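As structure tokens, the structure follows; a few thoughts come after it.
The complex is shown incomplete by one protein chain, all other protein chains being positioned as in the whole.
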Amino acid sequence: MTSRYTRRELMVVAAAREIRDREVVFVGMRLPLLGFGLAKATHAPDAVGLFENGVIRDRPAETFIYTMGDPPNIVGAVACLGLVDVMSLLQQGRVDVGFIGGAEVDPLGNLNTTRTSSSGALTRLPGSGGAGDIASLAGRTVLIMEHEPRRFRERVDYITSPGHFPGRRRGGPATLITTLGVFDLSAGRVRVASLHPGVTPEQVREATGFPITIDDHPPATATPSADELAYIRHADPEGFWTGDSMKSG
Amino acid sequence: MTSRYTRRELMVVAAAREIRDREVVFVGMRLPLLGFGLAKATHAPDAVGLFENGVIRDRPAETFIYTMGDPPNIVGAVACLGLVDVMSLLQQGRVDVGFIGGAEVDPLGNLNTTRTSSSGALTRLPGSGGAGDIASLAGRTVLIMEHEPRRFRERVDYITSPGHFPGRRRGGPATLITTLGVFDLSAGRVRVASLHPGVTPEQVREATGFPITIDDHPPATATPSADELAYIRHADPEGFWTGDSMKSG
Amino acid sequence: MAFDQMIAAGTVAKVIAAWVGNVAGGSGYGFRRAYEQGQPRRIVMEDHSNFTVGLALKAAAMGLPYLPTFSGLGGDIVRGHPRIRPIDDPFGGPDLLAVGALRPDVAIIHVQRADAQGNAHLWGNLGLTVEAAYAARRTIVICEEVVPEAVIRSDPNRTVIPGFLVSAVVEEPGGALPSSVQGYWRRDFEPFLAYHRTSRTPEGFQAWLREWVLDLPDRPAYLQHMGQAAVARLRVSDRRLAAEANFAP
Partner (left out) sequence: MAFDQMIAAGTVAKVIAAWVGNVAGGSGYGFRRAYEQGQPRRIVMEDHSNFTVGLALKAAAMGLPYLPTFSGLGGDIVRGHPRIRPIDDPFGGPDLLAVGALRPDVAIIHVQRADAQGNAHLWGNLGLTVEAAYAARRTIVICEEVVPEAVIRSDPNRTVIPGFLVSAVVEEPGGALPSSVQGYWRRDFEPFLAYHRTSRTPEGFQAWLREWVLDLPDRPAYLQHMGQAAVARLRVSDRRLAAEANFAP
């Protein structure tokens, strides 16, 4: 990480690049929300964003929002439907890409946000929210995680958001964006796509609780341009989501 | 029929009397719509009416309507939802009574509005509309028919709107209002509740294509009061529905 | 009535509907000739009740192969039906029916206003409009007015169809005539009566088809043929505005 941008800002840029123009995106809060806004402001002006509470937007809210139900996220929305309506569109296959996070991930891209005993004691997490639905039903999913050994597990304790599995109807994890790099999950295993500037393969191996294949000279994740940073800092002026201490899933 | 009121006006009054106060009523067009309005204006001020297109009203439209989707039926509605929404409420069991009509009826209260060969040749009728749903799902149903031998059949050619049958989940035909009388169907057979003034048991037997039991001295259907007639003529000023030539189901 | 006109014109191979007729008179003569005599061509008829056809569209809208219902049990509509079959309740309750998804190739819907992206505001009578728009492979929105996107965004709860479901937007004021559009056009009832009379014979229908379809190149010509006086009489100029809804954040 350089002094010019935080690792989370880099992750927002990586998230934005997962969105293609004209795609329908299932947007989460935090980094994906910023990534959606950034994609709209740059290479994907005609992308459309769905929120699990029923909101459909084709541009980010005018002001900072803490939750997707906050009034500024309604103002200027193209539609404000119910949860079942947008989930129905998701189930229909109308959503190209969805973003989800978790406390634990495994090589198949399974995510756990329900409960874990990885620390020895039982820890209860908040639960699925819409993540399990997005994982099941989106055209592809992008996973966003803090890269720590206890979070990268051979097998997650509980599959809240299913990754690749036999008989999957559509979709599945395409990309994993972490605090250390960007990984391709589309083939059902974890392959390094790029490492964040300054991150070494050894660091990644040590932070990953399962064997991982890394090419000899993996490319570096593209760094944020000045315009991209300007956008992010305008959207998250106090670094609530992109500051130094990222909150998990 | 006397000169003071038409037989259809009498039927509207009979229909209104089938509605109790505070009931939720699935309203059809024509006579049931007038009956609902009349009940509201008299003994059932707190009844609520559902229309199959999604409209919910607690008073009749201000002006005459030809169809339930006509703009005056939206103005002043308490809610205007979709068809599936009101049908869902019907399926939930939230509707106390529904009104339906048909081209043919049989002793179990089965109604046919789909197709018949009673005249020798095949005749196609418009179909169920919402009638089959009301027959299936309302707390009870009131049937409204022209009383003619070819319409009162031992077994209808096609059951569009099911009457009494083994395994019925709820509801079923309660009352049949015809151009000749009012009949109780609640026990799964046709029993005369009242004959319209001037109608003889012989007339009814001749006009009914199946055996029918009539008590020795059946009561006469209560005639419309001046207030009731005034209401009906205000609501249907040109006698479109209550004039001399009634249209079938 | 539109069903009947298309059938009588010989453009329809199959009808999937709960009701085919004329709100003015009941019977649709074109439908009857096709169904009873195969004139001008045979049609296949898939009969429904309002709720089952609504559920068939809703199933497609929800991305499901079917939806369950209790409606129709004990009747003939669902007997041997190509899209409806009996199923068990997996939780051990009474038997149900499964209504298979109906996914139209095209849905054509008329709304009051839409923006150029197809985000559509609709109010008044809803019926099955929203389900059809969600279910169809392609949805064409016809509107009274194409409005600036700020109008749509001022009230996202009024957007019943998000633009990303819409293939084309057509600005065609009066495009729904002789049917009504809440706040824009009254129903013109006379054409329903006239069509009912004239369509009684194939010759009458052909005369109607020539006069009202074949000889009129576009909608302005249609309105001109209706006559200025009729158009003026049907156009809504009163205002009964919805109560204010403040979306300020």
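We just call them A, B and C in the order they show up, numbering each chain from 1.
By our rule, contacts are C-beta pairs under 8 Å (C-beta built on N, C-alpha and C of every residue); 3 or more make two chains touch, one makes a residue touch a chain.
Since we're looking at a predicted model, the values are computed, not measured.
Note that the absent chain touches A, B, C when the full complex is taken as a whole. Touching the missing chain, out of C:Met6, C:Ile108, C:Val151 or C:Val170, is residue C:Val151.
Contact with the chain not shown here comes from a single listed residue; of A:Asp58, A:Glu104, A:Asp133 or A:Glu146, that residue is A:Asp133. Looking at chain A, the residues touching the absent chain are 52-55, 66-67, 69-71, 73-75, 80-84, 87, 90-91, 110, 114-115, 121-133, 135-137, 158-162, 165, 167-169, 247-249. In the full complex, chain C makes contact with the omitted chain through residues 63-70, 85, 87, 89-91, 93, 96, 98, 100, 112, 121, 123-124, 126, 147, 151-152, 154-155, 157-158, 182-184, 186, 236-249.
Those residues of chain B that touch the chain absent from the view are 24, 48, 55-56, 58, 63, 70-72, 74-81, 88-94, 137.
As a working rule, only the chains that are shown with their structure count from here on.
Considering every other chain in turn, none proves to be in contact with both chain B and chain C. Of all chains, the one whose Cα centroid sits at the greatest distance from that of chain A is B. If you average the CA atoms of chain B and of chain C, the two centres end up 26 Å from each other.
One finds 41 Å separating the Cα centroids of chain A and chain C.
Per-chain CA centroids place chain A at a distance of 58 Å from chain B. Residue positions of chain A in touch with at least two other chains are not found. Chain C has no residue in contact with two or more other chains.
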